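A single protein chain has been removed from this complex, and every other one stays in its place.
== subunit A ==
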Amino acid sequence: MSQPSNLPRWATLWLMPALNLFAALLVSGLVITLIGEDPVECLQLMINGAFGYPEGIGYTLFYTTSFIFTGLAVAAAFHAGLFNIGGEGQMYLAGLGVTLVCLGLDFLPGWVVIPLALLASMMFGAAWAFIPGYLQAKRGSHIVVTTIMFNFIASALMTWLLVDKLIMPGSQTPATRLFAESAWIPMLHELAANLGVELPQTPLNATFFLALISLVVFYLMVWRSRWGYTLRTVGLNEKAARYAGMPVSKVIIVAMCFSGALAGLAAVNELLGSTHRMNLAFTNGIGFVGIAVALMGRNHPFGILLSALLFGALTQGGLDLSFEKPAITHEMIILTQGLIILFCGALENLFQTPLALAFKQMTKR
């Protein structure tokens, strides 16, 4: 017998995440104070770095784009009751797909090679997620364990490929050659220039629009289609799904592939949108941040958009901050991210009871 939650819906949806975020920032502020910096000044620097000038905004949105994809990836699996921790590895492998297409076919015009690369990113990401999905559905191997292991396998595989096979001939750096320009996804400032608008030069590219479209498509697929209906039924109540005659194993496998494909698109943003070559560190934890983005965004596209923006801003603002304040290292930013994940994820319901009490007091009066 559980007591029904006494919180109104809007408080659960908005007030609690806001409080959690605030608590995380408060603790970060404490740490910053401890190392002898002024937290308020740091926060100002960070916000200014993320949103204060056009270039900053461009970078913020560029990071946001990748986070939207990996966030959606986690959410997709989550709706099927699966916790996909493997976004990082799936994105990594998707990068391989993109790279193979580009290295092999980038003599072709952009309108051929870019769609092919997009397709390859999704297929490689999906394939890498398919195996844990299959193992979960048919063998009962826990998806959390397998996806984590697959991250390591992906990392080892890619290191070997980059160091031994795909490395640019004659180079010492484990990175491929630059892709031909036909395979580059147009930057936003280039597109704007065509329209006669001058924007600062940032890696923000057309993939951003693809991310926004993905949010809408995700919503329609998950909440408005028969496919999403079976996905959510399996996720919420597997017994009911069996009762309804849904092919549970298949749904689980397809959900993982869908998830992997979404994670794969993040590789497109990084490789075709920004670096235009593959290097060892291009995933840079983006797959893991996706977990936090989905958790904070309550696995809903709108929430994911907001939380991806938050993490994008944190990344960009954090970088700016560490330029200004040498005492604030990259690790400090990771710490802040970690605290946000801790408060918004693991300690999600920390404020539920006190809030419920507060509401009770208010309604009594």
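Everything that follows uses one rule, which is that a residue touches a chain if its C-beta (ideal position, glycine included) is under 8 Å from a C-beta of that chain, and two chains touch if they have at least 3 such contacts; residues count from 1.
Keep this in mind: contacts and distances are computed from a predicted model.
Enquirer: The complex has one chain missing from view, so what does its UniProt entry call it, picking from "Paraquat-inducible protein A", "Acetolactate synthase small subunit", "ABC transporter ATP-binding protein" or "Phenylalanine--tRNA ligase alpha subunit"?
Expert: UniProt lists the chain left out of the view as "ABC transporter ATP-binding protein".
Enquirer: Among A:213, A:240 or A:358, choose the residue that contacts the chain missing from this document, as touch is defined above.
Expert: A:240
Enquirer: For the chain that's not shown, point to the residue among A:33, A:159, A:201 or A:225 touching it.
Expert: Counting the whole complex, the residue in contact with the absent chain is A:225.
Enquirer: Take the complete complex as the reference. Which residues in subunit A touch the chain that isn't displayed?
Expert: Contact residues on subunit A toward the absent chain are 1, 3-6, 220, 224-226, 229-230, 232-233, 236-237, 239-240, 242-248.
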